[in-house]
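Below you'll find the structure, written out as structure tokens, and then a few comments.
Shown here: the complex without one of its protein chains, the others still in place.
The block that comes next holds chain A.
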Amino acid sequence: MRINHHPSDETLARFAAGTLSAGPALVVSVHLEGCPVCRDRLGRFEAVGGAMLDDMPPAPLAADLFGRTMERLAIAQPSPARRPFTRRQSALGFELPKAMRDCEIGPWRWLGPGFRWSKVRIAGSPDAKVMLLKGRAGLHLPAHGHSGREFMQILSGSLSDERGRYVPGDLDEADDDVDHRPVVGREADCICLAALEGDTRLHGLLGRLLRPLVGF
């Protein structure tokens, strides 16, 4: 399907720089998996990083750093091949994107009529606010706003709001100036991966529903 919604320049630049936090970075990784356009954009921002590295004023190093590095090289083996998968992943009834293979995935839990969520945990980033959401075909989600940025990648089905229609492969970034009332497409259930940035909070009924359950 044709991808119409991509991460912003700011988001891709921060991803390239390694300064996008773990939750949004996971959502962007899933988008990149399916979007050659953004892989090319990312390559350009990474080249900006390469040019900046060349321009860095050299920092002084400990005099014996090269020697110590060679000693570590002599004993260090190349990092072992990826260990077999040992994360707990609940079967959710669909195939997870590759970028999520190291996440811990909780079971579907009830959030409202026709509305389910599953907790996603990223190793080393226990505070990341990430989840999978599933809405029944035709479901009207409660209107909500955010006090920060929300990242959402559609995995299956479709979602529409006042700003447009989102299909599998699309990534939506909703800023704090967005108040929306998403509706699930009638053709199928919709599954999406959502992350909230930093101390983002959801306002409205959706926020009140999620906060006690999800903790944010």
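In the analysis below, contacts are C-beta pairs under 8 Å (C-beta built on N, C-alpha and C of every residue); 3 or more make two chains touch, one makes a residue touch a chain; residues count from 1.
In the analysis below, contacts and distances are computed from a predicted model.
Chemist: As a check of understanding, state which of "ABC transporter permease", "RNA polymerase sigma-70 factor (ECF subfamily)", "tRNA modification GTPase MnmE" or "NitT/TauT family transport system ATP-binding protein" is the UniProt name of the chain not shown.
Modeler: Of the names offered in "ABC transporter permease", "RNA polymerase sigma-70 factor (ECF subfamily)", "tRNA modification GTPase MnmE" or "NitT/TauT family transport system ATP-binding protein", the one UniProt assigns to the missing chain is "RNA polymerase sigma-70 factor (ECF subfamily)".
Chemist: Which residues does chain A use to touch the chain missing from this display?
Modeler: Its contact residues with the unshown chain are 9-10, 13-14, 16-19, 22, 29, 32-33, 36, 39, 43-44, 46-54, 56-62, 65-66, 68-70, 72-73, 76, 78-79, 82-83, 86-87, 98-99, 102-103, 122-126.
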